[in-house]
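The other protein chains are all here in position, but one chain of the complex has been omitted.
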Amino acid sequence: MTCRDARNALILDMEDLLDGAAKAALDAHCAACAACAQEGARLRALATLLTEARAAESGAPARVAVAWRLPRAPRPLWRAAWTAAALAVAVGAGFGGGWWVHASRAAAAAPGQLQVESIEASGMPEIGVRYATLQQASLRAPVASLQAQRLLLEAIEHPANAGMRLEAMRLLAPLGTAVADAPALRRALIEALRDDPNPGVRLRALEGLQPWVAQPAPDPALVAALAQAAGRDPNPGVQAQAVSVLASAPGSAALLRRLGDETRDASVRWSCAAALHQQGDAIPADWLTASAASGGNE
Amino acid sequence: MTRLGLMLLMAASLLSAQTVRVYRAGGDQVRELNGGVVISTPVRIEVQARWASLELHGTAGPQLRYVLRLRTAASPAAAARLAAWPVQISQHMGVVTIVAGAPAPSPEAPIRATLAVEVPPAVLAVEARTTMGNIVADQLAVPLIAITQAGNIRAGEINANLKALSGVGNIEVQQARRVLASTAGSIQVLRADGPAELSTTGGEVTLRKAMGWVRVTSAGGGIDIGSAQGPVEAYSEGGSIRLGSAAAAAQLQTLGGNIVVDSAHELRAATRSGDIEMRHLLGGVEAQTDSGRIQAVFASQARMAPSELAAQRGSLTVTVPPDLGTTVWAEIRAPEGHQIQTEYSGVAPQQAPGIVQARAVLNGGGPNLRLLTVGSDIVIHKP
Partner (left out) sequence: MPLPFPAADAEAAAAAMPGDEHRALIAAAQAGDGEAFARLAGAHQALVLRLSRGLASCPDDAADLAQETFTRVYLALPRFRFECAFSTWVYRIATNVGLDYLRRQRARRWLWQASAIEDFEPADGRAGTNPERQALSTEIARRVRRALSRLPARQRLAFELRHYQGLRLATIAEVLETSEEVAKNALFRATRKLRADLGDLLEGGAR
């Protein structure tokens, strides 16, 4: 067997495609040829690399991810045909029909009295909001005005798209608890934190909720929502930010300690440890032994 | 002799230069360990701590000086606790290692520790690692690697390459040459005098200026890039993307959020849910949104190339200047109540069931510009 043949055989061997005789010939060649033996080692490393890279991507079964997403808008242009067919079939079959029908309902007119269509914020502090009631209308007003705030809140509660929700949150955030309809905004932000499939929206919601957390006696429901996000959000950055926002609540040390104790996720524990450390609070000793075992930097 | 043994031996000679200072400050007990060693040959420095935050500062003098500052609530037992924290400095094979040791953690007695190191000019590179602390670095002219598990990283002026890795913290960089930053929190870089690669698993990324290529990924969180002198790749799984200007090709993709681009040459932008606004296009563009509007303004003297804009549930507005030759193919699906409008003459939309199409040769014709929407208007403006 020449080295050239061996190289080819090694490639087939990596995917276990060599028959007995060919494998024996390859092994014999590699026993005598250091270069080809080394190439064999590299290919084995490649196989491992490919498997591990894929494993690094996926965590829990993907079914979980598919299942928890909210129904989305109809598919784009080139899949319109499929949507129609699936809709017809699924509704008829009585299974999965709920999913498709729900999706198309979401695509129809938004619930509520009006629909925000666009937000333009390049001329701050004035913003332009285009919205539709029974007929299209526009408003130009300072962002602090009641009308603008009402429309922005509407855009958060019933957004046409994620970009709009993000933009509306971004504009209302600086107003903090002084916003016109504070309970409604807080409710909308908590809902966004809990339910929005878009991690960027959840991050913005956290940012928007910060003023409420910093109050002397923050609403327990809000604290619970933050703890939930800190412990359960699929996105590590959202978790880290939720811990950080929680930490700004008065008397949060106990809560952070409990969160750190209960979580099985090492990076959440690190976030809690970091928050406690920054505040000058003590970190439970057994966190450190657990963390040290799971791969600190030393 | 073991490596540890050798290090301790060397450490012994270096330790003799240490001094201790103990004082009170505002109700706290403070203990400082000072020391220094003259650096005459080029060496690399490794600074390590578990609890302490690290501060690194460039200095002109030849001495590598360090201060470990320990602070805790004043009490009779405090002094004893603080005294249990050593600083070990050792040198081996061209590497000077400074380690802020710590006793077994005692949760009832939190201690704030900072290890500050002055880095002389003879140093080749610095690597700083801490588990719980923050890392602050400023006025360094040597490559820096900063790694923290739970803390933040703040870099001031670094006149060399910077690699900043954090587990869950935020990273802030004022200026460095080539920047590589990765964390689960937010990243802010004011200026990179070279390429910048910024990656977060959930946090906003802001890059004001990069003199080389830019690659930014965020698994959730907006991306804001001011200007880049090289190609740009920005990808977010959720959050808006903003690009000021890119001197070369730019690819921007988010799974949910708006995309706003001030000026770009060759551009690809995609969002599943959000508007796309492109204010000054100097070349070809491909933009797609599954739910949102698209606004595109081609600049005068743009180098036109085959382009495509596709919007759903949102209008498509494109401005074509009179010196830009292009052949427009416009199509609206589910066109009830929507139309193709234009200030250009000679555009006659044709109707068919479920579709409206128009073809227009503008300004003498040129590379194709495809405009597609579902259930929305298409408007072609003159500037």
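Going in written order, the chains are labelled A and B, and every chain counts its residues from 1.
The definition used in the following text is that a residue touches a chain if its C-beta (ideal position, glycine included) is under 8 Å from a C-beta of that chain, and two chains touch if they have at least 3 such contacts.
Quick caveat: nothing in here was measured; it's all calculated off a predicted structure.
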* Structure fact -> Among displayed chains, the one left out touches A, B
* Structure fact -> In the whole complex, of B:188, B:253 or B:342, the residue touching the missing chain would be B:253
* Which of B:51, B:66, B:85 or B:235 touches the chain that is not shown? -> B:235
* Structure fact -> Checked against the full complex, the residue among A:235, A:252 or A:278 that touches the missing chain is A:235
* To do: Check each of A:253, A:266 or A:282 against the chain that is not shown and name the one that touches it.
  => A:266
* Asked: Quick one: which of B:201, B:245, B:291 or B:326 touches the chain that's been left out?
  -> B:201
* **Chain not shown, touching residues in chain A** => 8, 11-12, 14-15, 17, 42-43, 45-54, 56-69, 71-72, 75, 78-79, 82, 85-86, 89-90, 93-96, 98-99, 102, 199, 234-236, 264-267, 270, 291, 294-297
* Structure fact -> Against the hidden chain, chain B presents residues 147-149, 165-168, 180, 182-184, 199, 201, 217-220, 233, 235, 237-238, 251, 253, 255, 268, 270, 272, 286, 288
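FYI, only the chains that are shown with their structure count from here on.
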* In the complex formed with chain A, which residues of chain B make contact? -> 48, 50-51, 104-110, 112, 129-133, 147, 149-151, 167-169, 184-185, 200-204, 218-222, 236-240, 254-259, 271-275, 288-293, 310, 312-314, 333, 372, 374
* State the interface residues of chain A toward chain B in the complex, per the touch definition above. => 73, 75-77, 80, 107, 118, 160-164, 166-167, 197-204, 235-241, 243-244, 267, 270-271, 273-274, 277, 280-285, 288, 291, 296-298
